[in-house]
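Shown here: the complex without one of its protein chains, the others still in place.
Chains: A, B and C, in written order; residue numbering restarts at 1 for each.
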Amino acid sequence: MSVQEETFLTPVVPLDFTYNYYIGQYLTRYFKGFKEKKILGSRCPGCSKVAVPPRKYCGVCNKVMEEMVELPQEGTLENFTVGHVTMEKGGRLSPAEKPYVLGLIKLDDKASLLLHKVEGVDPSQVKAGMKVKAVWKDQVEGDYWDLDHFEPA
Amino acid sequence: MRNVAIVGIGYTPVFVSKRRDVCIPEMISEAVENAFKNSGLTPADIDAVVFGNMHTFEGLNLPHLWSADFIASLGKPVMRIATGGTTGMSAFHAAYYHIASGLHDVVMVVTYEKHSEGDAQVGLMGIITPEIMAMLAAGIDVTGQKGMGAIGGGSAGGISYQATSYLHHSGAGIEHIDAIAAMERRNASKNPYAHLKDPEATAEKIAQTPLISWPIRFGHVCPTTDGATVCILASEEKAAKIADKAAWVWAVANCASDATTGNLIEGIITDPGEQMPATIAAKKAYERAGIQDPRKEIDYVEIYNGFAHQTLMFLERIGMCEVGEAHKLLEKGELEMSGSLPVNASGGVVSTNAIGTSALNRVTECALQLMGQAGEHQVEKEVHKALAHGWGGLMQYVTITILADKPKKL
Amino acid sequence: MDKKVAIVGFRMKSAPDLVTTRERLTFELTRGLFDDLGIEREDVDTTIFCTNDFLDGRTISNCFLEGPAGCYMRDESKVEMDALNGLMYACMRILSGQYRTAMVVSLALTGYQVSPYLHIEYQLSPIYDRQMRLLNELSAAALQARSYLTRYGYSEELLDAVAVQALSNAAANPYQARRIPGVSKEKVASSSPYYEPLKELHCYPPTDGGCVLLLASAERAKELTDKPVWVLGMGQSIETFYLGERDLFRSPSTVKAAKRAYELAGIKDPKAEVDLAEVSALFAHQEPLLAEALGLLEEGAAESSYQSGDTAVSGKMPINPSGGALGGHPVSATGLIRAAEAVRQLRGEAGENQVGKAEVAVVHGQDGPCAQQNAVVVLGV
Partner (left out) sequence: MEETRQVQGTWDLSTFKFRIEGEGIKNMLKEMKEAKLLGNRCHKCGTVYLPANFYCRKCHIAIHEPAEISDHGEVMSYTIGYADVRGNPLDEPRVSLMVKLDGSDTWIMGAGEDMKPEDVHIGMRVKIKWADQRVGNLQDMESFIPE
């Protein structure tokens, strides 16, 4: 069934569908914490694990994580990757202007790891186990990027 | 073959146009919590989960992954089913086969839609957008201003052609569509999980809503709803242990027509009024359930009716009455909760449409009627056998489920 | 499952860019399958589609494929996941006694038409990950790769070794999309860096392709083929969505899925009883990681297993003799292609890539970021 390219129609679809997501009760609490430069998590009444950012359910215990706890601003870099590419929306890859570090950060032994940018360190010098601390924007507004990045403590 | 029963049902506390207070998994978890309350089961009792919704409506790919922690599914098999409007019932059928195959004993079906976060119109258009764009390039005018552009001539789209065809072949009039829409809105007012409710609805009131595209009026069209439904199924042995009351699956069946195969012009819709898949699927379901005369043997029907005329049309297509008879039954009051062939006591899809749940709600509503748990919208007659109908795909796919108040003799 | 359901035939096709449409590919594969078996569309009792709406750029993306798949006015459904789950659903339908034959149809045109990474992008949380834009399929996989290497003290060369083995196998397999002749460690190691430690040739390539496969009850299988391949067991499981709560170096959901599949298949010691594995490893590190979770490799011994050739076509536990997903990943169809590749092995039809003894094979399929959800099927003759 091999056929020529000309056989096909190749329509351009100039449509980008828009979605508007409600962030729900728990992420709302997280951002309220940001307004006071606090990192909040929700604690499971079953296994006492703390989810950061907070969410309603602990899937392991099937329990509602009603209790909010404040986490320290300093933690350990548990795992990291150095990005040499960036992925645009829609999954297009392009080379990064310069290498950058993404890290999974442990703020507390009971807390889930938080994925964030790690700056202020040469990517080739990054090591797992490094101590890192939160760096906030000067003006916090209760928004995603108030917690701007982590840097070596 | 094993017998399978419905042993638990959970809805979100409300079905409304916008749940601004919760994110998607938070909303779904409410229905899961209610299903556990309703059934007395715990997450540990669940062997497997089947999950369904229309994912382009919310722009989420395989949303069961994000929801996994909220639906008591960790460590369990989770299967995602998606067949369009029928998704809820297709998911139910998958859960049925999980158990009928002998591989699992207790399976939970989770369905939802949060229409307020997306756009159902564009989501639906997403089915055929590339074809429409190709047609534009070929000179079609999709606004229907002139030439070969009349894709339904308005926002009701191909549905209008279906309704016209139905009226022509049945001898019914637009007043009957008004009347069935009014009946369902009245029924919805007695169902706490319905969205559009109007205890005072009349055919005359519906007839005052503007025409979109003859014979479809605004009053004939389903709303877009936020909500989630969960249904727990169990094998016969397990059901005996965990449920005082259960609704038993006697048959499941489906049939697909063809949306298009490169036939761009005709491909926009298929078989507008004929809906042969409904007839074929129903026939198969009757055979599997051992039903000789559905009109005598089936006491209650839930029809998937995104548009009001479909209640009447599909009753005829699935052989619950003769062609041309449905509107006469409606006139005589037989389709009401007090009638001899009560239909959509829940208010139907035309009153509540969180799409992923819509076809499952047809099943759960039949189950509530069979178990006598439908509360204010419980029908007057005794219900021993009930039929749930689902419709979707690109207007070309039908699912049927037959339930009874007793297990089937195997 | 005691030889109740058999795979009786398959067709598959992959390439970096197939000049075709979804409809044409579906028709070509299903017509070919029917011709192989001497059957017509009426002989297929039910069809399960596995396509993805986001990759297809359509809502309800299978509803244009019913005609080309031969199920016009017939029975069908759709599992919107990796198609190994579709195979499991097809088995359930046959095991219920309702159907004698069931076809699974899966395809994706992700090479030319759309980026395959879109698949994972739309799986991420729209209220957090998609707003932050730190996580994507490749950065997630890189974190998993690092976690795995660190945990067991493996060097990054393990990734090169896995990739070279997979890509060499793929080069000899006419069904694969990425066939690099004479692929070497140097070539892999010098490919473009994506997210450390992953480089281009450690990752699957964007691929167009599809697979169809027909299952039949034991009775019907005997009429359709002399070489039935039996579905002996299957299992599936999911773990938490949140990467920050997962031990990325292991795959507990694969362990659970495999346990269930082995129980059903009556396999007590997979290392001794399984002859080969076809694993949907989308990135080099996932192949040993998943093979460990499947109980086929000793935990922590991956580096020596790959160096000693144990996992090669001629080794004692061949992993992905087909070349696996590093040779081609038409998203959704990949797990089903793994099953079809296992069938080729079990029938002794795998040509250059044929392993010595092939009586029991393990097939794996995955969904979700860092293989959040895993399906395992055991096949045998």
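Heads up, the rule we're going with is that a contact is a pair of C-beta atoms (placed from the backbone, for glycine too) under 8 Å apart; a residue touches a chain by one contact, two chains touch by 3 or more.
Quantities reported herein were computed from a predicted structural model and do not represent experimental measurements.
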Completion exercise
Here the chain that is not shown touches A, B, C
Fill in the blank from the handout: Which of C:Pro126, C:Gly209 or C:Pro270 touches the missing chain? It is C:Pro126
Practice task
Among C:Phe10, C:Phe49, C:Tyr72 or C:Tyr204, choose the residue that contacts the chain missing from this document, as touch is defined above.
Solution key: C:Tyr72
Completion exercise
Given B:Ala35, B:Met135 or B:Ala239, the residue that touches the chain left out of view is B:Met135
Completion exercise
Touching the hidden chain, out of C:Phe54, C:Tyr195 or C:Tyr262, is C:Phe54
Fill in the blank from the handout: On chain C, the omitted chain is touched by residues 19-21, 23-24, 27, 30-31, 34, 40-41, 54, 57, 67-68, 70, 72, 109, 112-115, 122, 126-127, 130-131
Fill in the blank from the handout: chain A residues touching the chain left out here are 1, 3, 7-25, 27-28, 89-90, 92
Fill in the blank from the handout: Against the hidden chain, chain B presents residues 20-23, 56, 59, 117, 126, 129-131, 133-135, 138-144, 146-156, 160-165, 168, 210-216, 258, 261-266, 268, 272-273
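The rule is short, and it goes like this: only the chains that are shown with their structure count from here on.
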Exercise for the section: Please work out the Cα centroid separation of chain B and chain C, and write it as a whole number of Å. Expected result: 33
Practice task
Measure off the straight-line distance from the CA centroid of chain A to the CA centroid of chain B, and report it in whole Å.
Solution key: 38
Problem - Geometric centre distance via CA averages, chain C-chain A, whole Å - result: 29
Practice task
Mind pulling the residue numbers of chain C that touch at least two other chains?
Solution key: 21, 57, 119, 121, 126-127, 240-242
Handout entry: Where chain B touches two or more other chains at once, by residue number
Key = 23, 56, 58-59, 68-69, 73-74, 123, 126, 129-130
Fill in the blank from the handout: Counting only contacts in the complex, chain C reaches chain A at residues 19-21, 24, 27-28, 57, 114-119, 121, 126-128, 131-132, 134-139, 142-143, 146-147, 150, 192-197, 240-245, 248
Completion exercise
The answer for chain A against chain B in the complex is residues 9, 11-15, 17-27, 55-60, 62
Exercise for the section: Mind listing the chain C positions that touch chain B in their complex? Expected result: 21, 23, 52-54, 57-60, 62-64, 66-68, 71-81, 85, 88-89, 91-93, 95-98, 119-127, 235-242, 252-253, 256-257, 260, 264, 367-369, 372-373
